[in-house]
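The structure appears right after this line, and notes come after that.
A single protein chain has been omitted from the complex, and every remaining protein chain is retained in its original position.
To keep things simple, chains are lettered A and B as they appear, and every chain counts its residues starting from 1.
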Amino acid sequence: MNYKTIQSTCPYCGCGCGIYLEVVDGHLAGTMPVLRHPISEGSLCIKGWAAHEFVESEDRLHHPLWKRGANLETTDWDSALYAVADRLTAIKQAYGPDSIGFLSSAKCTNEENFVLMKFARAVIGTNNIDHCARLCHSPTVAGLARSFGSGAMTNSVPELEQASCILITGSNTTENHPVIASRIVKAREKGAYVIVIDPRRIHIANHADLFLQPKLGTDVAWINGMMHVIINEGWHDRDFIRDRTENFEELRQKVAEYTPERVREITGIEPELLRKAAEAYATSPNSSIVYTMGITEHTCGTDNVMSLANLSMLCGQIGKPGSGINPLRGQNNVQGACDMGALPDVLTGYQKVDDPATLSKFAKAWDVNLPRGTGLTVVEMIDAAMDGELKALFVMGENPMLSDPDINHVKEALSNLELLVVQDIFMNQTAELADVVFPAQSYAEKAGTVTATDRRVQRVRKAIEGVGETKTDWEIISLLAERMGSRKFAYETPIEIFEEIRALTPSYAGITYFRLDSESLQWPCPSEDHPGTQYLHKGKFTRGKGSFVAVDWRPPFEVTDEEYPFYLTTGRVHFHYHTGTMTRRSPTLNREMASAVVDISPADATDLGIKDRDMLKVASRRGEVKIRARLTNSVPKGTIFIPFNFQESAANALTCSARDPIAKIPEFKVCAVRIEKAARR
Amino acid sequence: MITDEKQEVAKALDCTDFVPSIAVFHCRWCQPDSEAVARMLPDEVAQRAVVGRLNCSARMEAEFAIKAFGEGYDGVLVLGCEFGECHYRVGNVQASRRLDLLQRILALAGIHPERVGVYWVSLFDEDTTRRWIDGYIESLNKIGPFKDSD
Partner (left out) sequence: MPDEELDSREEQARRISGDLLASDKVDGVLALLEIRDHVVPNLFTSPDELTGLSVSGRYPVAGVAERLLRKWETGKIAVIARGCDERHLIEMAKKKSVDLDRIRIVGLACTVDEAKQCHCVRPYTHEVEIGRSVGNVDYLDHAALSKLLNMDMAERRKFWTEIFDRCIKCYGCRNVCPLCNCEDCRLEEARWVRVGEIPPEYPSFHLIRAFHMADKCVGCFACEKACPMGIPIGRLHQLIKEELKSAYDYEAGRDIEEMSPLLAEGLLGDLS
């Protein structure tokens, strides 16, 4: 009779809720909330309550696989590891290190991201490493880095309750960051003024004081419009602008062009509503901006982010509690994956790959010459594979076959590679195309650290033994590195890896496993007696003065026309998580939503003769999907919404891969489609 | 938001367009024929009513009523046997307590408890039953529709 509870961190979203995994006789039996947790305070969302369900699923990969003919067959670790080591060595020799690319995982621990990043740079010698942050918050990282010098959430989740005004834009908070929505609701109970600005009338709009519904892809316009009104009315914080920012004059001239009338023309927002929002945000003592993909997943994603940064600096609503710019990171460890340098242009802690001091520090630590020059991003790697320039791709805990845009193109590209290695816990659409598949361990079978959206580093702890012959991701990569001749991967425990991270990363230097045993710590945490940093940019910005960046609105890449008269916007649903590899194997979640639906407005449905639950065919220039209709008032006329979680109705078969030029994020949020009723079976 | 305020206003304006949609559950022993039950309702109400037959009023669950309201019904009417006449001895007593509790819970949640009508039918007095039902419909007319359109 054995019953234990192990404290860990929920593996789903970036809220970073604490969970207890209940273990009965060595198997997972359930989860419980952590009463005194700083983020979740004794509650969980339905995914957190079901976080154990997929772990011991019979679908788990138990053994290494390699391709024989057209099929993947079981093999042993030694054979699989040597096969990959040999092929990588050969490809590196024949085509050079940059013919190999790495996709790291926002679901794996910091230690694992670090080890893969180190492998890419120290063993292979390439900066071609990236991960799915490219597809979600890369504009945040790029944009805020330019505006403030640091690309992370400026304030903390608990602080939202202290805000007197919260502006939520492009974030379906109750569905995708429910425990953070909880803080917003509590803030409102205390009197905070909540503004929601979103092209869809999402759930949290019902719990807001003001709701603005701009047209898709018009965010720079309404943000510039708000700033126009604020400056005209004299609501801006002149002292803050004078003392703590630069380039105000350029901004002022630019936003002067965005009169409320022009803003209405572009966005559809009425001038009185724009003014109301502007006044509330600017004049409130502590105003927070909260945003996610609705802002970033555009060809002007970086511009959108910098516009929000402009707005916050204009009103001095940053660098103090209950304020700031708060991008809500999607994955449980996407913040960590970025912090660990699983990105083509930085090493850990955003130290640039071309900075001489950084290069020298890492070269010394790793006893190797480091590659120079920015590597390829996720989307560029797919293009390079298509062109035949990328010969090998190593994918850890990612599923580009469902999460990348234009997935028919992705399939072609991946099929073109000489070597595709996938390391994952489940078979998925990407793994099916692989030459070798390594079976990895889930969050419940290993120890490590993960970093939540508010820079909060927390522990995951081992609750059960790894199923089958699985190994942890860091162990697999270390064994591979050893097979390829490196002696720098002789790790016995994750603590050793973390100690190496600390030594190389000033913002993590004060964080230790010992300290994490009793508290979570928010970076920057430069020393062991530093309490961690609740909010950033106090007194001065990371780059010194905040930089206003004057931006112009430009329309989305693909607009509607006669052939494709509807806008498609994509996103997530509450009950499933991303490509559904975990949630669609969880009975509790699957029961709520077993298949995809397309949200369509009743007006459009009437025009097209569509009833609720009718099967529809939705087509774009890239592909088509069959999907059931759900009539709802949340989407405006002329726009439909498809969640990307369901393979058989893959939203990304329709999306286009047009990118933001700086961050390279695809425009998941806007493309043009046509809709018709599907022919009866 | 769904509120009863609009209903008060409609009442004040003496809006006579409202015809309540009701779900009727009757025990087979007090009245075996659902058609006969429907005939006890005013015509326009009967046209849009659903009538379900139960083996005993004790088969009536709170869920039936709660779900009915969610589906847009304005009232739920339960007909069972008089006390002492239950074929299963205490089925109607159990139903009575259950429905009484349901009415109290609805009232706490701001839903008029009179929407759930409970009547113990004497086999021999159809007229009295019909009059009672008329009174019940009248009370629904006064309260107004359950749902406001969103």
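Following the convention adopted for this analysis, a contact is a pair of C-beta atoms (placed from the backbone, for glycine too) under 8 Å apart; a residue touches a chain by one contact, two chains touch by 3 or more.
All of these numbers come straight from a predicted model, not from anything done at the bench.
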| item | value |
| --- | --- |
| Option from A:M32, A:L210 or A:L608 whose C-beta touches the chain left out | A:M32 |
| Per the touch definition above, residue among A:K186, A:K352 or A:K637 touching the missing chain | A:K186 |
| Contacting the left-out chain in the complete assembly, out of B:R28, B:R98 or B:R130 | B:R98 |
| Contact with the hidden chain (one of A:H203, A:K488, A:H530 or A:R674) | A:H203 |
| Footprint left on chain A by the chain that the document does not show | 1-5, 7, 20, 22, 24-25, 29-30, 32-36, 40, 42-46, 48-49, 174-175, 178-179, 181-182, 185-186, 189, 203, 206-207, 517-519, 573-575, 588, 591-593, 597 |
| For chain B, the residues touching the chain missing from this view | 1-5, 8, 58, 62-63, 66-67, 69-70, 89-91, 93-94, 97-98, 100-102, 104-112 |
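The rule is short, and it goes like this: only the chains that are shown with their structure count from here on.
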| item | value |
| --- | --- |
| Distance between chain centroids, defined by C-alpha means - chain A, chain B (Å) | 52 |
